[in-house]
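Just dropping this structure here.
Left out: one protein chain. Kept in place: all the others.
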Amino acid sequence: MANPVGNFVVHSLRGTSQVFFMENALTGVIFFAAMAYASYVSGVWATTIGAAVGVLVATLTAKLLNCDEPSVASGLYGFNGVLVGAALPTLIAVSPQLWVSVVVGAAVSTVVTAAFGATLTSKWGVPGSTGPFVLTGWLMVAAAYSFGTLQVTGDTPKLASDYVQGLASIPQPQELVEIFFRNIGQVYLLGPAISGVIILVGIFIASVPAGIAAVAGSLIAMVVAIGMGVAPSPVSQGLYGFSPVLTAMAVGVIFLKPSFRVAVYAVLATIMTVFVQGALDVLVAPGGIPSFTAPYVLTMYLFIAPKKLMAPHPHTPVSGHLIEHGREAPAHPAGAAH
Amino acid sequence: MANPVGNFVVHSLRGTSQVFFMENALTGVIFFAAMAYASYVSGVWATTIGAAVGVLVATLTAKLLNCDEPSVASGLYGFNGVLVGAALPTLIAVSPQLWVSVVVGAAVSTVVTAAFGATLTSKWGVPGSTGPFVLTGWLMVAAAYSFGTLQVTGDTPKLASDYVQGLASIPQPQELVEIFFRNIGQVYLLGPAISGVIILVGIFIASVPAGIAAVAGSLIAMVVAIGMGVAPSPVSQGLYGFSPVLTAMAVGVIFLKPSFRVAVYAVLATIMTVFVQGALDVLVAPGGIPSFTAPYVLTMYLFIAPKKLMAPHPHTPVSGHLIEHGREAPAHPAGAAH
Partner (left out) sequence: MANPVGNFVVHSLRGTSQVFFMENALTGVIFFAAMAYASYVSGVWATTIGAAVGVLVATLTAKLLNCDEPSVASGLYGFNGVLVGAALPTLIAVSPQLWVSVVVGAAVSTVVTAAFGATLTSKWGVPGSTGPFVLTGWLMVAAAYSFGTLQVTGDTPKLASDYVQGLASIPQPQELVEIFFRNIGQVYLLGPAISGVIILVGIFIASVPAGIAAVAGSLIAMVVAIGMGVAPSPVSQGLYGFSPVLTAMAVGVIFLKPSFRVAVYAVLATIMTVFVQGALDVLVAPGGIPSFTAPYVLTMYLFIAPKKLMAPHPHTPVSGHLIEHGREAPAHPAGAAH
């Protein structure tokens, strides 16, 4: 507590580790090592620098907004920012305005995190998780098409009918091993299998059950994606695995207490995430944006939302509808929230 | 109660009838007869088999998840599954992986039903209705474009500008009668007018007011669609009628207590559903997915959500915003839902 700058760095590193649900500054350091390795291989350092800028700006914004202090300290306001900061330079060519996008996007990711916390979480009991990154990232990437100073370097937008399908033959064993690790590294948008290895080490250091769930998620994703005949290229790049890895961890060990029933439930969620990945790739393509972790986010929301004592509405009248009770209504004045 | 298998079948048949808001196993049997007739005409039995698999898997999943027992028994966890099971083989060519999609989709439809029940219904007083079918169905169909083992056989995706418009001349009387019944059968994605006749009989057996509302919905939809100049082909196939039929029933007699005021309100909702049908057909087309019952679902949500004593926010400050009250905040610890 004596060193505010030191604390700030620790909180930001915890935010870096929270991308995989961990609260562990050492794991955060290891994740940065995985990013740095990928930058070393690709020669593009903007992604690693962007991640650092993103998590620092997001965490600083949370402190300036007086967000809940324990949440800030545990990194819960940083993990969406680190992903925004890693994603934008991956998809947009470097320019001064790119860095404006990173800073604005990271700061806004904190506001969106607070918004999700006050609505989805506080009212519906659903964790926001990386939803704020997905929303903010989509907006910043889509905006780049409208801004002459930003050039999107990824795939061009297309319609579902443009999709090239190919029955994937089963990859060779060595490639299967590489896919297994790329499935993990791609959560941070990292291509090299070695980066996936480093990240998995970081997860196991923080939590053995979380590491086991990540392993299981990657394996299930490979089996389902190959079995359903996904084209070889995205499978090989790990693009069909990173969301299922997150789902397996989130539903299997993080947001539900591990048990046999929960494990079966998490397997269904993980399988569904592969379908949602295939679906969202198609559905967001006309907008020219990648699906990011949206397949995980959507699936996790749907699987975590069900609560006890909350059943579907029977096919009988709802209570208190405006049209039946409007005449007695004006007792209370207009509006005021809550 | 002595026969668990018999109970299970009855609960599944009730689920089949709940597509039209009825809780009546006989009506469920009649609906299966309507599906079987359409399969007999088309020679494609996968749709009827898919519907059976869908409702059984969805109901079984609900039992395994220990969902609210009275809801399961009344079929409220089955009607989204039966639609998923009927829809996927209608749109995707038969293959082993199609059946994987049906089983996964039906199981997930139960999770989504529980999720909608715990959020939309329990918190906002809005019935989930066939929203879980729409969401799950969209995901499974869109995913098929990414999976080499699944071939989408419906229309190819297109942009709004590709739309072929044609002023519909008013169809001949006999065709009007056929359209009237197809508007009802298409709720189950059935093309033959006879299937619509059978379904309408099933509805009247369970509830006369519901049957009258279905008749009114089909008539209103025809008048509005033809009056607005919808192209002849979709009108003729009943594609502009099935959502308005559901809206008329839901808003007119199921979720509101019937009265003159409610009837007028339901007419406005039914008319709007035709507009929403036209809109969603255009808006979801780039994604290569059909609108399913989304026009009904969206319109019904908007018309059932208004409640007494809940007014718009005036243009004055909201209470308790983070930025004004952040400093006093950290008394409560982070997070926990509710």
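Some observations on this one:
Should a chain be cited, it is by its letter among A and B, assigned in written order, with residues numbered from 1 in that chain.
What we mean here is this: a contact is a pair of C-beta atoms (placed from the backbone, for glycine too) under 8 Å apart; a residue touches a chain by one contact, two chains touch by 3 or more.
Predicted, not measured: the structure shown is a model, and the values here were computed from it.
Contact with the chain not shown here comes from a single listed residue; of A:116, A:188 or A:242, that residue is A:116. By the touch definition given at the top, chain B reaches the unshown chain through residues 65-71, 74, 76, 114, 117-118, 121-126, 159-161, 163, 165-168, 227-231, 265, 268-269, 271-272, 275-283, 286, 301-303, 305-307, 309-326, 328-329, 331-332, 334-338.
Touching the omitted chain from chain A are residues 18, 21-23, 65, 67-68, 70-71, 74, 76-77, 97, 100-101, 104-105, 107-108, 111-119, 121-123, 125-129, 138-150, 156-159, 254-257, 259, 261-262, 265, 286-289, 304, 306-314, 316, 318-320, 322-323, 326-327, 329-330, 332-335, 337-338.
Going forward, only the chains that are shown with their structure count from here on.
Averaged C-alpha coordinates put the centre of chain A at 30 Å from the centre of chain B.
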